[in-house]
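As you look at this complex, bear in mind that one protein chain is not there, while each of the others sits in place.
Showing subunit A:
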Amino acid sequence: MLKGRYGKHGGQYVPEILMNTINELEESYNYYKNDFDFNRELDTLLKEYAGRPSLLYFAKKMTEDLGGAKIYLKREDLNHTGSHKINNVLGQVLLAKKMGKKRVIAETGAGQHGVATATAAALMGLDCEIFMGLEDTKRQALNVFRMELLGAKVHPVTSGTQTLKDAVNETFREWASRMEDTAYVLGSVMGPHPFPMIVRDFQSVIGKEVREQMLEKEGRLPDVAMACVGGGSNAMGLFYDFIGDKSVELIGCEAAGKGVDTELHAATIAKGQLGIFHGMKSYFCQDEYGQIAPVYSISAGLDYPGIGPEHASLHDTNRAKYVPVTDAEAVAAFEYLSRTEGIIPAIESSHAVAHAMKIAPKIGNDKIIVICLSGRGDKDVAAIAKYMGVNIDE
């Protein structure tokens, strides 16, 4: 019996030691997702605490400047904690609490998911430990301090490439040693079933809101919905509600780093091969012997060698298209949106903004593009200054 399959992708490739634990998670989720009280509590948290629904903002200046399609920004950056990650963690941490867990653990790349998890754990009174690659703790030192302020313990991960994939390894290792009282709050639509399903369901609020808001503002659905993709949670959250609407083109923007022709990228769909890692069958950046490749992106949140299995399947069936966007293009978009709309986007989200800047002028002004602005860019300001050679040290 194969569970959690998306075409040939997905599955549950985890050590035996975790099988009963992930089965317990699946059963609990299947129960609570239909539980009236659980849903009422989660809805209240999303509205009163996270600030949902997030705005769908018409980027008038950007639209006029690019001279093509109308551009709307789905403002996930305005959520509490500054990104879409809160949607998923409120769901998963509430679920953990209902399951009687006392402690949550999570991996983080840029720190957004770690901050969101630490926030939800503080709110709901659970202990919280975050695993973050040592390299990322340096790139995102402010987020480390933020998590500590929220009462979480941050473990710098020194194994492997010291980035997101190693943080995931270490969180799985921790879970394998302590699962009775501990829930793993996975941050993206990846990992073994049921995680890709759970995270997608909790993030699908993004697309559902976009549909309603779009119908209200424009009386129709958008022509293009686009988002950045690392593991792919904000993209899946945006796409999911539109998969059945064939008129809506779905585009995921992956990190091409210094370029897909160099070795310094994290462009899984463009350059990866089918493989089995982190509990799932999907596409991964790897060498000819199946060793997982060290990947690179200016964006810590997209610096992951794999992609969620449902995205891999949407790629196989051509329902969604995945395009590579380089560091340079993302940084240009970061600056562009800041100056044009007065919105500083996360460097992750800037990958999607960059691709919109490429295609908007080429498609007619009767078309509508929705970009998921998955997070705010305050956390990236220091890194971008460094990239641009600006010295901001006092």
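By our rule, contacts are C-beta pairs under 8 Å (C-beta built on N, C-alpha and C of every residue); 3 or more make two chains touch, one makes a residue touch a chain; residues count from 1.
In this text, contacts and distances are computed from a predicted model.
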Which of the following names does UniProt give to the chain that is not shown: "ABC transporter permease subunit", "NADH-quinone oxidoreductase subunit J", "Tryptophan synthase alpha chain" or "Helicase Helix-turn-helix domain-containing protein"? "Tryptophan synthase alpha chain"
Option touching the unshown chain, where A:G11, A:G91 or A:P324 are the choices: A:G11
Using the touch definition from the top, which of A:K60, A:R173 or A:K362 touches the missing chain? A:R173
Out of A:M19, A:L215 or A:A385, which is the one that touches the chain we can't see? A:M19
Those residues of subunit A that touch the unshown chain are 1-3, 11-21, 159-160, 165-166, 169, 172-173, 176-179, 273-277, 279, 284, 286, 288-292
